[in-house]
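The chains shown are only part of the set, and none of them has been moved.
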Amino acid sequence: MTEPKRSTGILDDTEAREKIVGLLTKAYWMEIETVMSYIANSTNVDGVRAQEIKESLAGDVQEELGHAQQFAARIKELYGVVPGSLDFSAEQSYLQPPDEQTDIVHIIKGVIEAESGAVEYYNQIIEFCEGKDPVTQDMVIAILADEEGHRRLFEGFLREYKAEGLA
Amino acid sequence: MTEPKRSTGILDDTEAREKIVGLLTKAYWMEIETVMSYIANSTNVDGVRAQEIKESLAGDVQEELGHAQQFAARIKELYGVVPGSLDFSAEQSYLQPPDEQTDIVHIIKGVIEAESGAVEYYNQIIEFCEGKDPVTQDMVIAILADEEGHRRLFEGFLREYKAEGLA
C-alpha cells in the first residue's frame, strides 16, 4: 500500500469514465424534467378519482429529485461537471398539461411513456457498466427498480380505465 | 349565508386573478430554475472553504422546491394552470458552472444576482396584491423573507472575498 500510482478501477479508465459521465448527464436531465412534469400534473388535475394519482405523483417528486441528486453526485465523483440550467431542453411533450383538467388518461399515458423511457435508458447504462464500474451499476439498478415498479403501477391504472371504455 | 351568489374576494375578481396567476407562473419558473442551479453548483465546487457554500446551497434546494410547490398550489387555487416543462426557458446565465471549479466568487455573485431578481420581483407581486388578495400577499411575504435573508448571507460572503482582494 506504499507505491504512489495504483489501479483503482473506473477512476483510472478515462475513456469509459467519460462515457459514463455522458450517460449520467442525460439521465440527470431526464429526472429533472420528470420533477417539473410531476409537480405540474399533480397540481393541475381535478376529481375524487384523481386524488390517488395526485398523491402518487406528489410523493414521487421527492423520489425523482433524489435520483437527480444521486446522478449529480456520481458525475462529480467521476470527475465530470454537472451541467447548468442553460443546457436543459424539454423532451416530455407527452406530459404537458392537457386541455381538459379532468383528462386523467392523458396523464397516465404520459407517465408510462416517461417511465418506459427511463427503464430503457437505465438498462443501457447498466449494460455498459458491466465489469467496468460496479458502483455506478449498483446505483442505477436500485433506481431502475423504482422506475419499473412505478411504470407497473400506472399500467394497472390504465388497464382499469380501458376496462371501463375510458381509454 | 343563504343567497346563492356571494362576493368572496379575489376569487370573484377575474381580471386581478388572472394577472396574479401570470405573476405566480413566472415566480414558479424562477424557483424551478434555481433548484437546477443550486444542485449543479452545490455539487460541482471543490475546497474546504467551499464546504460552507455547498451545504448552504444543498440545504436551499429543498427550500426552493417548496417555494415552487407553494406557487403551483396557489396558481391552481386561483383557477390557473401550472405550465408544463416545454414552457421552461433558462434565464440564469450567471449561475452556469464556471470554467474553474474552485471559482467560488463566481458562484457567490451568481447567487446574489438570482436572489436580487427574486427579491425585486416578489416585491412587485406583494404590491400588486395589496387590498386585492391577502392570502397570496401573505404567502409571498413569507417567501420574500427567506430570499432576503439568503441574499444577505451571500453578500457577507462576497464582502469577505473582496476584503481579501479575491473578488
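By written order: A and B. Residues from 1 in each chain.
By our rule, contacts are C-beta pairs under 8 Å (C-beta built on N, C-alpha and C of every residue); 3 or more make two chains touch, one makes a residue touch a chain.
These numbers were taken from a predicted model, which means no experiment stands behind them.
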item	value
Given 2 placed chains, full-complex copy number	12
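Keep in mind that, in the parts below, only the chains that are shown with their structure count from here on.
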item	value
Rotation angle (°) superposing Cα atoms of chain A on chain B, nearest 5	180
Chain B residues touching chain A - in the complex, by the definition given at the top	32-33, 35-37, 39-40, 43-44, 61, 65, 68-69, 72-73, 75-76, 81-86, 88, 90, 92-93, 95-97, 101
